[in-house]
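Heads up, one of the protein chains got dropped from this complex, but the rest are sitting where they should.
Which chain is which? They are A, B and C, in the order written, and residues in each are numbered from 1.
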Amino acid sequence: MTTGLASAQDGIDINERFQQVRKQSLSLVEPLSAEDCALQSMPEASPAKWHLGHTTWFFEQFVLRRYQPDRPWYAEGWDYLFNSYYQSVGPMHARPRRGVLSRPALAEVLAYRQRIEAEVSDLIADRPQDIELSRLITLGLQHEQQHQELLLTDIQHLLWCNPLQPAYRSRPVEPVAGAKGGNELDFVARSEGFAEIGNEGIEFGFDNEFPRHRDWLPAHALGNRLITNGEYRQFIQEGGYRSAALWLSDGWATVQREGWDRPLYWAKDLASSFTLLGEIELDDAAPVCHISFFEADAFARWAGARLPTEQEWEVAAAAQPVRGNFRQRGSLRPLPHQPVRGAVGQLYGDCWEWTASPYVGYPGFKPLAGSLGEYNGKFMCGQWVLRGGSCVSPEDHLRASYRNFFYPADRWQFMGLRLAKDLP
Amino acid sequence: MTTGLASAQDGIDINERFQQVRKQSLSLVEPLSAEDCALQSMPEASPAKWHLGHTTWFFEQFVLRRYQPDRPWYAEGWDYLFNSYYQSVGPMHARPRRGVLSRPALAEVLAYRQRIEAEVSDLIADRPQDIELSRLITLGLQHEQQHQELLLTDIQHLLWCNPLQPAYRSRPVEPVAGAKGGNELDFVARSEGFAEIGNEGIEFGFDNEFPRHRDWLPAHALGNRLITNGEYRQFIQEGGYRSAALWLSDGWATVQREGWDRPLYWAKDLASSFTLLGEIELDDAAPVCHISFFEADAFARWAGARLPTEQEWEVAAAAQPVRGNFRQRGSLRPLPHQPVRGAVGQLYGDCWEWTASPYVGYPGFKPLAGSLGEYNGKFMCGQWVLRGGSCVSPEDHLRASYRNFFYPADRWQFMGLRLAKDLP
Amino acid sequence: MTTGLASAQDGIDINERFQQVRKQSLSLVEPLSAEDCALQSMPEASPAKWHLGHTTWFFEQFVLRRYQPDRPWYAEGWDYLFNSYYQSVGPMHARPRRGVLSRPALAEVLAYRQRIEAEVSDLIADRPQDIELSRLITLGLQHEQQHQELLLTDIQHLLWCNPLQPAYRSRPVEPVAGAKGGNELDFVARSEGFAEIGNEGIEFGFDNEFPRHRDWLPAHALGNRLITNGEYRQFIQEGGYRSAALWLSDGWATVQREGWDRPLYWAKDLASSFTLLGEIELDDAAPVCHISFFEADAFARWAGARLPTEQEWEVAAAAQPVRGNFRQRGSLRPLPHQPVRGAVGQLYGDCWEWTASPYVGYPGFKPLAGSLGEYNGKFMCGQWVLRGGSCVSPEDHLRASYRNFFYPADRWQFMGLRLAKDLP
Partner (left out) sequence: MTTGLASAQDGIDINERFQQVRKQSLSLVEPLSAEDCALQSMPEASPAKWHLGHTTWFFEQFVLRRYQPDRPWYAEGWDYLFNSYYQSVGPMHARPRRGVLSRPALAEVLAYRQRIEAEVSDLIADRPQDIELSRLITLGLQHEQQHQELLLTDIQHLLWCNPLQPAYRSRPVEPVAGAKGGNELDFVARSEGFAEIGNEGIEFGFDNEFPRHRDWLPAHALGNRLITNGEYRQFIQEGGYRSAALWLSDGWATVQREGWDRPLYWAKDLASSFTLLGEIELDDAAPVCHISFFEADAFARWAGARLPTEQEWEVAAAAQPVRGNFRQRGSLRPLPHQPVRGAVGQLYGDCWEWTASPYVGYPGFKPLAGSLGEYNGKFMCGQWVLRGGSCVSPEDHLRASYRNFFYPADRWQFMGLRLAKDLP
C-alpha cells in the first residue's frame, strides 16, 4: 500500500456507501435556514452552503473530470468558488471571503449536489471493477465526512456569534449519563519498546497516516480518561490563566493579546457554556472542550504532567475497538466517562485530544500523486496533531491511525486533553 | 424653527406618506433572496435585512416607546441588534459584525415591520393634531429613505464581491439617453456677495442644515455639468494615478496602499463597469461615479480647477427645481447630461457631488435634543460634504440644503464631481 | 503679494538672521548625546539628528541647487535620506524608518551643517540685492524654526518612552509664576461683522496664510484664557472620558481603542506629568496641554461651550502684540495666565489652541510654485487648525495669521484649548 488510498471497506457496496454519506450531509442542514447556511463568522470557518458545494466540487473535479476530461463544468465559475486550496487545479475564491457569496443560492447548491450524485452514481455503475475509481470515491467520502464535522463546528461558532444565541437543535429529554461518582483520574503504564505506528493499509487511510513504520517509545503512562470541566475550572480558579510560568511563550502572548480567561463558549461565571443545543449548564464530569493547544499544554504543566505524544496515543488506541460518543449518538456534546478499571478509556469520540506532537510527515512520507498531494502534506508546519475524534465526528470515519491537526491557538473544534507522564 | 424638525409636507396625509415610504423599502428587496439580504461585504456596508430592521427599530425606539414608555420591546435583544450608533439609548451590536446574524430571519424581520407599522399607524390616527408626533414620523421616514439608498449601494457592493457578478435587476430595453453631441463642459459665473445658506424651515430638514445663515461668497464659476466617464478616462490615461503632485498627501498614501488605478467597479480595461444592472459598457457621456474625494480632488487639480464649496453649490441649486435622475426614474445608474445653455445643470440626481467643504456644523449649529442629537452632529470630523443626491436617492428626499457626508476614501456610494473655478 | 513669500524682516540683515537661527538649532541639541539624537520613538516623530540634517538639506535643495544647478550634492544619498515629503524632487526614505539611520553620525551631520551654512552665507554675500534669494532664505529659516519646535516635542516623547524618564533639562530654580488667585474664566464678546483674515503680506507668511480675504463672522465670545489643568482634571473626575455623549464619533472610537483616560504625559494619579524638565507636579492654574482635538472638543461640549473658529481667534489676536511664553522664556512648559481685565489673554505661547476649523485653503488659495508647493497645500485634508504657538515655539516665529495643523488624534505637540460661545 504505497498510494495512501485504501480500497473500499469490505462488505459495503461503494455506491450504497456513496448515497449514505451524501445523505448525511443533507440531514445536517435540515435544522438550518438558507440564511444560516450562507454566513461566515470568522476567516477560519466556512458557510454550511460552501461545505455542501465544496464536497460536491471535490467529486466533480477529482472523479468526473478525471474520467470525462471533456465534460464541461456543471456551472461556470463554480470551480473557482468551491476550490478550497488546490493551487494546482487553478485559482480559488479567498477563504475569508466565503461569506460574501449569496449566490449560488442554497437551493442551487442542493440541485448541484443531486446532479453530481447522479453522474457519480452512473459512473460507479459503469465501472464496477475499477479499483482506482473505488479509491477515489472512498477518498471523496472521507473528505465529505471531514466537512460534515466542520459544518457543525462552524455552525456552532456562527450561532454563538449571534447575541440571540439560537440553538442548532433543541435539547432532547435524555437522562444525564450515569453516575458521576467513581471517576477519579488514573494512569495506565506502558514500558519502553518498539511500536508499529501508522495505517496498516487494510482499511482506508489518508496519505499522512503512511508509511506504517516502527518507532521506539520510552516508558510512559496515559490518563485513563479526558480531563473534565470540573478539573479545568479548578485550574482557572487557582490562577491558571494568570501565571505566565505555566505557558509556552507564544501561548502566553496569545492569552494576553486575546484576553483569554476560560475556554471558548464558556460563560463568564464558569457555570454554563454555549453548545449546539444552546446554552447549557456545564457538567463537571464531562470532558472540557474548546480549548487551544496552549491551554491544554498549560493545564498539563499545572497538573505536573504532560500531553501524550501521538505515538503513545496510537499504541493505546490500536488495541481497542472504535467506539465512543460520536455524532450518531446524537448528544452533540462531550459526555462523562464510564470508567473501566485499568483501561485507558474515552480514546474515541467526545472530543479530539491535543497531543504533544507537531504535525509532520512520518519517516518516508510521500503525498498523494498529482493535485491530491495538496490534501495533507502542505500543512505540515506550525500545527499540532489531535487524535480520537469527537461528538460531532461521524462514527464510521475514525480509526486509530487517524491524524487531525490544527494551529495551537485554534479552539472552535471540539478539542480537549488527556494527561500523560514519563516513567523512569 | 429651532428644533430642526419641520412639519410634514403640505398636502400629503402623514399616515399615507408613512405607508408609501415603508412600502418602497419592501419593493427594494423584491429582487433579492433571503440569502442576499443577510450578507455583509465590508465593515462599512450593512445587510439589506439589517436596513429593514434598523429603520423599523427607529420607529419603535423613537416613536412608540416615547409615547408608550411601558410598552415592551417587540422582541428581546432586537433593540441591541438594530441600534446603529445611538450610545445614549444603550449598547449595540458591532457594525462590522452585522453579517453574522442569520437570525432573526428575513421573514421575521418582515413580520416585525408589519407589526410596528400597524402600531405606528394607529398612533398617528389616535393623535391627529400632535405636531411633535408628525415631526418624529417625518424624521423616521427621511431616515428610512436614507437607508433605502444605502440598501442599494450596499447590495451593489455585495453582488460585485461575488465572482459570479450577478445583477440586482436585469437591464431594461431602454433607448440610450439622447444625442451625445453638444455636451462640452462650460462654466457659469457668479460674482461675489452674500448668500443665504441652510434650510429655510418650511420643508423638513435635518439638524445639520440649520441654522440658516448668511455667508459671504467670493466670485466663482461652476461647471455646467458633472465630469464624465470619458473625461475621467483621459485623466487615467494621462497618468493621473501615477503623478503624486496631483494628490493630497493622504490621498496619495491611499492610492499607494490600495493600489487604486481607476474608479471602484470599473473593469481593468476601462471599458465597462459593474452596476446594479450587472456589468455594462461605460457610457463616455455619463458622469463618472464611485470615486473618492481624493480622486475627485486630484482630477480637479489635473483639470486646472477645483471642487465647488458646498455654499457655492447650494446657491446654484436653490434656484432650481429638484428634478433629475433619481431612483424613481429606474435607470439605477448615472446618465448623460442634457445641457441647457447658460445653466448649471445636473445638480440633482445621477451622483452625489464631492464638495471642497469639510463636514462641520454651521455657525450656531445645535444638534437635536436627546438621543436624536447623535443623528448627525457627532460625525462632524474627518468627513466631506456631498450634495445633490444620486440615481438611487428617492426623488422626494432631496433638497437644495441637503448635506450628505462621507470619509474622503469612501467610494461605494454613487459619488462623482463637478468642477469650479475662482474668478478674479 | 502673490507668491506667499514675504520679503525679509525689516531692519535685520538676512545673513545675520541666518546665522542666528541656525545657531539656535545647535543649541537645542546641546543637552543631548549622539544616541539621544539618533532615536525615533514613533512614526510621527523624527530623530533630532534628522531634524538637523533635513533643515540643512532644505537649503541645499531649494537654495544652493537652484542657484548652482551643476553643484554636486554634498554627499551621495543624503538627498534621499533628508528629503521629508517632496515627491517632486525625488524619492525619499520612509518616515517611520528614520530611526534606523545610525549613519551619517551626528558629527557628520554637524559638519554638513557647517559646510552648507558657509556656502549659503557666501551666496547671500554675493547677491545682496536678490529679493528672490532673500525670500528663499527666509522661507528656509521659518522652516528651520518649525523643526526646532518639532525637535523639542519629539525629544520629549522619546525621553518619556524611556522607563528611566530622563529630563531634557534640569529644572531651574525659578519662582512659580505669580499669584494663582483671581484667574476665573471670563468671556469677551464680539458682535457680528466682516473681518479681514489672512496675512497682509508685509511680514513673512506661508502660502496657507494667503490670500488675505474678507469673511463674515457671527457674533461670538472668546474665553479670556486657556483652559487649565485644574479645570481639565474636573472634567476627568466627572466622567468626561466615560461619557460617549460628549465625544465626536471618531473621538469616542479613539478613546476606546487607545484606552485614553487623561492627557498624554499625565501620571495615572492626575497629580504630575512628564515634561522636558522631567516629571513635575501639575500646576492647577497652568494650561492643560498635550490633548487631542477630540479631547478639546469633548471638554468644550462638557463645559457647554465650543472651540473658537480660526477666524474668531485671528481677529482677536491681530489686535495684540505677539508676546507670551515662548521658547526663549526658557520655561519649556505652559505657565498660568496673568489676567488683564476685559482682554482676551494668553493668545500667544504656552500651548497651541485647537480651533473648530478643519484645515483647508482660503478662498483663492494657491500653493507656492514648483516643488515648494508641496509645503502646505497637500495636507489640507483631515487635519485641524491650531493657533498661537507654544512654550517651545521660537518667539520671533509666530504671528496672528500663522496656521498650524495636526490630525485630530495627535497629542504630542504642546496643544491645549480655549472656549468660545455663540452670541445671539
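In this section, a residue touches a chain if its C-beta (ideal position, glycine included) is under 8 Å from a C-beta of that chain, and two chains touch if they have at least 3 such contacts.
Only a predicted model underlies this, so the values are computations on that prediction, with no experimental measurement involved.
Participant: Based on the whole assembly, the unshown chain contacts which displayed chains?
Facilitator: Listed by label, the shown chains it touches are A, C.
Participant: Pick out which of C:Pro128, C:Pro166, C:Gly239 or C:Gly370 touches the chain that's been left out of the picture.
Facilitator: Looking across C:Pro128, C:Pro166, C:Gly239 or C:Gly370, the contact with the absent chain belongs to C:Pro166.
Participant: Looking beyond the chains shown, say which of A:Val21, A:Val63, A:Leu81 or A:Ala356 touches the absent one.
Facilitator: Selected residue, touching the omitted chain: A:Ala356.
Participant: Would you write out the residues of chain A that touch the absent chain, in ascending order?
Facilitator: Residues 85, 87-88, 194, 213-216, 218, 244-245, 247-252, 293-294, 297, 356-358, 360, 363-364, 373-374, 378-382, 408, 422 of chain A touch the chain absent from view.
Participant: If you put the missing chain back, which residues of chain C would it touch?
Facilitator: 33-41, 77, 80-81, 93, 97, 99-106, 158-159, 161-164, 166
Simple rule for what comes next: only the chains that are shown with their structure count from here on.
Participant: Using each chain's Cα centroid, which is most distant from the centroid of chain B?
Facilitator: Relative to chain B, the chain whose C-alpha centre sits farthest away is A.
Participant: Could you work out how far the Cα centre of chain A sits from that of chain B, in whole Å?
Facilitator: Taking the mean C-alpha position of each chain, the two centres sit 47 Å apart.
Participant: How far is the middle of chain B from the middle of chain C, if each middle is the mean of its Cα atoms, in Å?
Facilitator: Here the centre of chain C sits 38 Å away from the centre of chain B.
Participant: For chain A and chain C, what's the span in angstrom between their mean Cα positions?
Facilitator: Averaging C-alpha atoms per chain gives centres 60 Å apart.
Participant: Two-or-more-chain contact residues of chain A, please, as numbers and ranges.
Facilitator: none
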